[in-house]
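Apart from one protein chain that is not included, each protein chain of the complex appears where it belongs.
Per-chain numbering from 1; labels A, B and C assigned in written order.
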Amino acid sequence: MDKSKILDSERDAPLFRPIYETGKGYYATGGVFLAIYLWSLYMYYTQVRSGLGVTGMNQPVTWGFYIVNFVFFIGISHAGTLISAILRLSKAEWRRPITRMAEVITAIVLAIGGLHPIIDLGRPDRMLSLLESGRLQSPLLWDVTSITAYFTASTVYLYLPMIPDIARIRDRGGKLKWLYTFMAWGWQGTEHQKRVLNRAINILMVMVIPIAVSVHTVISYIFSMTLQPGWHSTIFGPYFVAGAIFSGIAALLIVMIIFRKVFHFEDYLKQIHFQYLGTLLLIMSIVWFYFTFSEYLTGVFGGEPHEMNTILYKFTGPFAIFFWGMVFCNFVIPVTILSFRKLKTITGVLIASIAVVIGMWLERFIIVVPSLANPRMHLPLGIYIPTLVEWAMFAGGLSVFALGFMVFAKFFPLISIWEIEEGREHGIKEVEERIHSYLPGRELSSLKGEG
Amino acid sequence: MEIKRRDFLRLFGGISGALVLHGCGLDDVFDVPASLLEKAKNGSGLESWSNTICSLCPGGCGIQVRSIDGVPVYIRGNRVYPVNQGGMCPLGLNALHALYNPDRVKAPMRRSGDVGSGKWESVSWDDALRTVSEKLSGLRKEGKPHQVGFLGYEERGLMRDHISRFMRAYGSPNYYQFSLTQNDTVAYQLLQGHAQVPAPDLLNARLIVSFGANFLEAGYSPVYYTKLYSHHQERQTKYVQIESRMSLTGANADQWIPVRPGTYGALALGIAYVVIREELYDKEFVRDHTKGFEDWIDRGGKKHAGFKSFVLGNYYPERASEISGVPSATILELARQLGNTRPSLILGDGGAIANTNGTFALMAVHSLNALLGNFEREGGIYFINEPPFQKHPDVLEDAIAKAGNHQTPFAQSEDDSFPLTNFSIESFAKNVVAGRPYPLSVLFIYGGNPLFQTINHNDLANALEKIDLIVSFDSAINETSEYAHLILPDHMFLEKWGEVSNVPSVGFAHVGVQHPVVQPLHQTRHTGDVLIEIARHMGGAVGAAFPLNSYEEEIKFRMKGVYLSGEGAVASQGVRQLWLEYLQQRGWQIGRYASFEEFWDRLLENGGWWNPIRKKRNWASVFRTSSGKFEFYSQSLKASVDRLVDNSGGRQSLHNEDLVLNKLNISARGDGVFVPHHERVPYEDDLPLYLIPFHVLPNRDGQASNLPLMQEMFGYSANRYWSSWVEIHPETASEYDIADQAWVWVETSVGRVKVQAKLSHAIMPNVIAIPFGLGHTSSGRYAKGHGVNPHWILRNIYDPISGKPALEATKAGISLVI
Amino acid sequence: MARIARAGIRFVILSVAGIVLVAVFIVVKSYSRARPSQPIEYNHKVHIENAGLNCLDCHVHAGDNVAATFPSLEVCRNCHNAEPVSKSAEELKVLKYVAEQKEIPWNQVYQVPDHVYFSHRRHVTVGKLECSVCHGDMKQQTAPVSVPYLAVTMDNCIKCHRERKITNDCLACHR
Partner (left out) sequence: MPKWAMVFDLDKCTGCGACMAACKMENNVAIVDPEEAQAGRALFWMDMINAHEGEYPTVAIKRMPKPCFHCDNPPCTKVCPVRATYLNEDGLVAQIYHRCIGCRYCMAACPFTAKVFNWWDPRWLEGATTCFNPDVSLRMAGVVEKCSFCAHRLHHVNEVARVDDRALQDGEFMPACAENCPADAIYFGDLENKDSQVYKLSRSYRVSRVMEDLGVEPKVYYLARRTA
């Protein structure tokens, strides 16, 4: 290895710092999250021991927090791979510092989200029946399939672009060398290896988009395949996907802002990233509003009594505060903040993102619970008050997310170093060429040249 | 606020897991049925069915018990038993939980601590019986056998005879029955001369108007009535229900007419007004079989105003409407329907009689039956013959017994109240506390739970504390038997011999025979046998009164009469109505049996005997009044009042009569006293709402509270489980800012209870209703501490004529729990 | 590369070892279930061949009930009354039970789980199955069986049902 290369990589030394330096803060935060996680594990143990009775679910409201969080987390997971794939595909150069974080979100959150239906099972001990005697006709099985596929694809998609970076860490020496050696898969940075890697990434990025879209579509199918008012709707597929991307971007923004602060990535995550992503968030907010509006307009206009029951229950019933809170968080706040340049600061974007994440969680809640709480027969309305166990599982999920990120940051760079380098080395040239290709005249000249 | 266990669980989900598994009674499903699994695997699984009679309520349904290897596992209705014809009510279906109830008294027990301390020690049967017989013998030796009381609970037929016989031979006139239906029939006594509850012919009537009679839920036999009701559509019968709160019967009626509590009589008389004025009544019947309808002149030549004049003078529809809150148009319409539809039938019960003016109200209601000529007529009301039981020879009383039996019955009122009954729980309690006319030394309590059911809870509790020895035959420790000194537990009905005959108001003579379908699970004994044993212990004439060795033999002996009479038949396939009609056309074949043994075996096999053919009665047996007619002008009431006036100083002074009438809460004067009329209920006008209790089918008398399923189903009609509620009209609720499910205080001058509100359009505005049956402070683990008992906040007032508790005479205030 | 390979091999060996351990544990566990021993060393062969008894003579309810039922003392007493019929020491035990009027506490070998409905009547009377199909040739049994001839497993049920074209509806056997 020649000296210039090492020096070059020293330029990105801040990106390695989290791996080698561990502060007190790290352990403190980690400890807190670990405690929460262990507590939630214990809560889950009680649930397994004594049954789902420890939750607040009941007769008409047979699904509660677990399913809400399942949909929510899977939605968040769309932050990553999908966005990074789209950005890579569209050759957006500003993506380079973002993709890794996005992909990590996907991998971790997908694991958390995917576990939720299992947490929700009354008999988790019989989970294997899903493999033994699973019925492919059941939307739940579609889910199992597509989430597994998405999880596989996105972990591979996370791992592949990490190989060159892992090789770098390996080369820098230090602890756990065997792990990095194992994971680097013999990466030497040869042209051939680079070509193979690029091709693999390209194939995956094309593949991962339909998978990601399918995942959330299929999750929406869980609801829309039933005949229940408020669920039985054709709009649910795209609506869920849009909502997923929406919440995903918001989650990504929050993570970016936090790590920028914590690990001092100001140099990598610049104002422009937040500007761009903020604009994307604004667009998604408007798209989300469009879908929501369409959904409820269809229901209200048709005025089918059962459908109206549910809708009115959402508009004016005990969950009205959640419904209007959702509209406020998902539409009013982000649109107000992101439409005005003055407000569209990093803090502004952070506020908008947090609002969106909360709002999207409320949206999932407002989809799952009111439909169940309004049985069609003349039965008493359902009530649902989550218990401590359910809150614990929610908190546990969030802390696993945080822990996952912390552990990941401890072992791997959170920003793709080689991609940044690549950007520096080839990106500028490539973009220049690409821009030229857009401009009028250039093609003519090249034609001329060829001619 | 008390933190309920489950709230606690919810809050601290973590701890809950451990608690649930180790301390809270929730059993691991794989552990609990181990005994069952053992049986299912190793037992032969042989199934058997046996027939007996349910006696969880007075309804007397025939049931079939399914046993696997001799263990009862399921109960269903007996298709061939004529009362229920295979139908069941929730309570009867749940009888096995009563059999296997963990809170049953498993052996004789003596109280070793204070009342309510729950400290009991078991004693052997021999010791217990010795204690009782020594005490009883001692009293006899002292010449005080009359100081022994026996408080039964709505037993009829043989058991009643059996207890009477015991008390008579022993020498006490103090055998009383306490029940919720106690003293209901005084009005019948006054009008028709006997207290037999008439059997309404619901099947053939075309219009049925019920004044508060909630026969589908709280009648004598709800299942029997439900069977009859179920034909109303095909027979095009119209049901009209008049009551303040829509009961199950009201909900199933074609029309519900809400009426202000305590004004049923006025409404009935308003209807009578229209019927009389428009001459829609049965003139022939009124002419031939009633007395006191038209104005009349007595032997002394004095002119008396008749029922007709009274009604026409006082109860024009506008006035009836003003009193009862029923629009006069409705009164007119209903009266015309009644007059123009024949046969049309009038029923009265429930709220109509549960008030201070109940006797007069039921008289007014029953008078409508007379106006419509409904007696002994198809679609009207019948009186059913007693089954032809073989009679025991009369008891030979010895000198002591004779003297004892001639004492004044203990529970007779000392003052002017309750002239027409020999028992009222109120005078009973008062007399015990006062020790008048003589102290009560021993009290047997058999069935029932008066302390829970009455409205004079405190008086009765004081009374029970004053008695030297209380012996209870209950198979569970309830509020009342907490006061007992000794408990001699009876079998549960599935374990014992018994007989349920002629359920009041059922339209044919019948006898159901209970026989043990399972060996007694615990060290319990049949009370009938225990009485025989005690009598034998005492020997002499008392012992000689019981020549037969057991209650089982007793039943067999009595049933011999039924066999010998040749009447009726053992219940068999032919109980269906169509089949019956066919038989009646072709001539009824009475089953013949080669021997009594064969008859007896068939009887046990099929569950009972019945006689659907009723002999036409002569009018003298229908109306056993002094005139032999239906008396609009009740001579027996007149006689009673005269007697009271005489007692208080004679009729020379008008003042004496006023005094007596005022004490009886009668505001009418002159002849008006003795004809059906409306009396104002002395409500406390400073409270805004009428409070009425009501009954629900799963737990009619509050005795089913230790059955968890019945507790769970208690409020199935209101979507409430294990808890009480108060029904309020939304209009009334909005006046007090009460939302559905809000917790409220219901407060009367006696006390207050906390309940959840249920808004309902099926109740009159300004009336609130709380179900009776919950709110136990004892009675077992599943009963205790759930819901509230409305009877405990009702005023302790009675119908002064009949001694019936005035359950609907209390007013209440309501406020949100803050 | 070699190092990676070594790590990989180590991983594979460890996981295989783990799986094998678990499997062994399960197998041992399932076989170590207590096998029923009977109060009397009952000899089916003697009863069938010498005494000429049929299955239904002793298991009286096999044709008309859900459970085939063990012979009650009443059934044994028909032959083993007061005098021994043979020289067997086991017979004396029977006579002791008879004398004491105590039911013989037979242990059940064929046990269906709680959630399965198995009716002898359905198989014997309706299905006209020979007893030996499930219980093997009892004529040859000189000692009580301790392990079911045909293991009571759903696989065995389904196999037979499939062969004989009997319904395999879950509800037909599961309650």
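Everything that follows uses one rule, which is that a residue touches a chain if its C-beta (ideal position, glycine included) is under 8 Å from a C-beta of that chain, and two chains touch if they have at least 3 such contacts.
All values derive from a computational prediction rather than experimental measurement.
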Among shown chains, those touching the left-out chain: A, B, C
Option from B:121, B:278 or B:712 whose C-beta touches the chain left out: B:712
Option touching the unshown chain, where B:120, B:229, B:632 or B:772 are the choices: B:229
Residue, one of A:14, A:30, A:51 or A:318, that touches the chain absent here: A:51
Residues belonging to chain C that touch the chain removed from view: 64, 114-115, 117, 119, 121-122, 125-126, 167, 169-172, 174-175
Residues from chain A at the interface with the omitted partner, ascending: 50-53, 55, 57-63, 117, 120-124, 126-127, 129-130, 133-135, 137-141, 144, 222, 225-228, 372, 375-380, 382-383
Where the missing chain touches chain B, by residue: 4-7, 20, 25-30, 32-33, 35-36, 39-40, 45, 68, 71-77, 84, 86-91, 93-94, 96-97, 99-102, 216-217, 222-223, 226-227, 229-230, 232-233, 246, 248-249, 251-252, 256-258, 697-698, 708-709, 711-713, 716-723, 729, 731, 760-765, 786
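By definition in this document, only the chains that are shown with their structure count from here on.
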Cα-centroid distance, chain A relative to chain B, in whole angstrom: 69
Chain C residues counted as touching two or more neighbouring chains: none
Multi-partner residues of chain B (at least 2 other chains): none
Residue numbers on chain B that touch chain C, as the complex places them: 33, 37, 40-46
Contact set on chain C toward chain B in their complex: 61, 65-67, 69-70, 108, 111, 114
